[in-house]
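Worksheet for the structure shown next.
Every protein chain of the complex appears in place save one, which is left out.
Now for chain A:
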């Protein structure tokens, strides 16, 4: 299915914010926005759902804590209990004060690394991944808003985007939708 998009480029973040709001108010669909830096409140203005990545981090942290507890319980209490410096090793509970540093470290280790890996996977970031920003300047000082042009009069939409302050507008025809 062929899909048509319009790329509108803005040169200022506040201008972009205003344009995003006007475009949404006019019931056009913004399919993507590329910005060189995080524009505060833009995700809300574009209307994307809040990210749940912090929740995953919490779950990964619980996993790390469990790994630490199970590992140290097996090694220090079950498999080979030893009397080290008179520290009680009969039950996990008694020996636990000595385990707290590593319980904490592994919680942080799992929560941090697995969250970042999740972020990289979800946002499709990894070495040798090709960048997909349509205009090179969007990592520098330009802001690009991609609007769906299917089912819309391109002339009217272009005029509208021009009026929102876009400095460059281009029509993109994609052969297949993905």
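In the analysis below, contacts are C-beta pairs under 8 Å (C-beta built on N, C-alpha and C of every residue); 3 or more make two chains touch, one makes a residue touch a chain; residues count from 1.
Basically, contacts and distances are computed from a predicted model.
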Completion exercise
In UniProt, the chain not displayed here, chosen among "ABC transporter permease", "Peptide/nickel transport system ATP-binding protein", "Threonine/serine exporter-like N-terminal domain-containing protein" or "Molybdopterin oxidoreductase", goes by "Molybdopterin oxidoreductase"
Practice task
Can you list, in ascending order, the chain A residues touching the missing chain?
Solution key: 11-15, 17-19, 22, 32-43, 46, 48, 50-51, 53-54, 57, 71-72, 75-76, 79-80, 82, 84-85, 87, 95, 98-99, 101-102, 104-106, 108-109, 111-113, 115-116, 119-120, 122-133, 136-141, 162-168
